[in-house]
Every structure is written in C-alpha cells, then in structure tokens.
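Every protein chain but one is kept in place in this view of the complex.
Let's look at subunit A:
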Amino acid sequence: MSEEPLLKVENLKTQFFTEDGTVRAVDGISFEVYEGELVGLVGESGAGKSVAALSVMRLIDSPGVIVDGEVTFKGKTLVGYEETTGEPGEPPELVEREEMLTEEEMRTQIRGREIAIIFQDPMESLNPVFTVGSQLREFIELNRDLSGTEARAEAVQMLREVGIPEPEKRYEQYPHQFSGGMRQRVLIAMALACEPSLIIADEPTTALDVTVEGQILDLVEELQRKYDTAFVWVTHDMGVVAEICDRVNVMYLGEVIEQANVEELFYDTKHPYTEALLASMPRPDRTTGELNPIRGVMPEAINPPSGCRFHSRCPDAREVCRRVHPDLRAIENGDHDGDENGRVHRAACVKHDAFDVGYPESEPLENEATGGFEVGLTQEGSR
C-alpha cells in the first residue's frame, strides 16, 4: 500500500499582507494524504489550519497570497512556482510553473469534482433564499453531466443517504427550516454528491452540540468507508481526532510541529505542545474539577518568536529553544519506527536526539509555563 500520496503539500507558505505587517499564517507546512485516509489538522485558533485548508484549494483572497510551496494532487500541480522574488513586506512576484493549473482548470477540474470542502458553520454555508434541494441540484448539475430530473433524483437520493428523514419533502424546504445538524448533513451530502477523492472538512462539527456532533462523526465514518473518500479534517478538538482520524498533523503558529499516526500521537507524544494540548482537555474521569490550560496566548503570526515558536509557553523550554528553530524531523523510537508505508512519527522539538543542538546542557528558560503565574480556570467556568 505504499502508493503515491493523493495529496502532497510541501513547504506551503501563505501570507497576508496587511497594513500592520505580514501575517505568516501558514509558514512552510508539509503533509501528505493517502487515498481513503482521514488526516487530522489540529491546533488552537489562529494556528493556520483553515488557511492551510483553503490554500490547498487556492481559495485565498486578497490580501492573502500563497507565496511559496508546492501542492500536488493526483499528479496535477495545484500550486507550484518557478521562482518567487520580492521585498519583505510586499506581495512577491510569482512566476507560476507551466504545469500549474489555471484558475479555470481549478474551477472545472478540481473544486467540487475532485476536492470538496465542508465549512465550519452549517448555518451560514447554505444560501438562505433558495431551497436546499435546488442548491444541491445546482451543485450536482454543475459537476456531473446529469439532466434536471436525473439531478433531482440524485439530490433526493443523497439527502436520504446522509440520513435526512422525508427527503422528498425536505428537498422543497429552505435552509432556515433545517436544524444545525440537519444542515450539516446537507453540506455533507453536497460534498459527497460528486464523489470527490478528497473532502476538506473545516471544523464541521464545531458549531454543533455534542450529541449531534457524535451522530455526524458516525455518519462521516460510515460514508467514508462506503465511498473510500480521503478526508482532511480540520479541528481543534482532540476528542474528534481520537474518534475518527488515521493520521494527525498538529499545527502551531503556522507550522506543523508534530506528525504521527493517531495512536502514537496520543500514547507516545513527542512535542510538548501536543502534550499540553492533550492535558488541557476536560476529563470527566478526573475529580479535581480544575482545567489544565496551556499558559499564555499564542503569539501573533505577524511577529513570531525567535527559535522554537512555542518556547514562550513551553514547560520544557531551555535557553537553546530561543535560538534554534527546529524543523520537522523523524523521531527514533524503537517500536513505532514508522508504519508499513514508511510514514514515520515526526516532531519539531530540539529535546529529541534527532536534534543535536545541546538541549540537555542548556539552561532552563523562565516563562509563563515554567515559572509563571497560576491561572485558576475551573472546568465549569470555561465550558
């Protein structure tokens, strides 16, 4: 099964050129998605997850620009530049490679047909002035060569598929007559309607309550098995990751800082940020009632910290972390030395032996996490 990846993202950089400075929202991330795989993209708000997802589809609007990197999908180049030149703080001059798809090709070959996207807020993702059915049908007509009545039948069938009761009747109704969970089902139906190879789900369950979220996740798993669609699942919820993902990319401040199979990520965490993220989850099986938040706030992406970007909040931070900016490297660890595809556990933290920069001898660093103040958040207070 060590085939070519379906989607390959290499050193992708997306920046927003604002009046306050250049926001490096996505700063050189790389990851792969194989066929039929569910890949998580996890991180706090502002980590660049959504921008990364939209960059893959080339849906970044001004002032955002994909300034560097390469995205290949099924052998087609979605993003690829010959050269990029420019002053810092200014959008660069980009020379596109010849094989990079034009905007027209992106629209007719990729968007909707090969890669579909499910947005975060099901309340906002449907046009309020048209019936749900007409929108679904429009989408099917657009991307598949079906006539009006066939498309209609297909749309009704899709509504049934995603578990919407009375699909014939629901077809004629407007989005405001649907509940949040039902609308998310419609959006899933829309994404699946053209049987794309990849669906990017941008926090699709964040706006839903937990019971509905559970139902939607079950539905996605079921449909994923049936259609063998690959997913990129953008989320900040480690619970969701645990439930559905095969592989996970943890993002912090525009960078992927850990990349692993889901079991390894949870049971053999390699990056202190991932550890902190896991520790911060509310745990009903613990009785203390105290939450364990990550200290401090994420620094601004306009002016990221020197060295490791997490050093200002990292409990394991040492002097060297302020100087050395770690890249994502394979971490040696006996048992879990990559799976059958050679997909290895990678992390960007200098405390591992793969980085020989003198971490053990370095002085511990004073910061909010190591010597800082106590923030007494209770579990009830923050939920």
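Basically, a contact is a pair of C-beta atoms (placed from the backbone, for glycine too) under 8 Å apart; a residue touches a chain by one contact, two chains touch by 3 or more; residues count from 1.
Note that in this section contacts and distances are computed from a predicted model.
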| item | value |
| --- | --- |
| Omitted chain (choose from "Lrp/AsnC family transcriptional regulator", "Aminotransferase", "Hydrogenase subunit EhbM" or "D-ala-D-ala transporter subunit") - UniProt protein name | "D-ala-D-ala transporter subunit" |
| Touching residue (missing chain; options A:Leu142, A:Ile302, A:Ala330 or A:Ala354) | A:Leu142 |
| Identified contact with the non-displayed chain, of A:Arg97, A:Arg225 or A:Arg283 | A:Arg283 |
| Residue touching the undisplayed chain, where the options are A:Phe178, A:Tyr252, A:Tyr273 or A:Phe310 | A:Phe178 |
| Which residue of A:Leu38, A:Leu101, A:Ala116 or A:Ala276 touches the chain not shown here | A:Ala116 |
| Contacts of subunit A with the absent chain, listed as residue ranges | 57, 59, 62, 106-108, 110-113, 116-117, 119-121, 124-130, 138-139, 142-143, 163, 165-166, 169-170, 173-174, 176-179, 181-182, 187, 190, 210-215, 217-218, 238-240, 242-243, 266, 278, 281-285 |
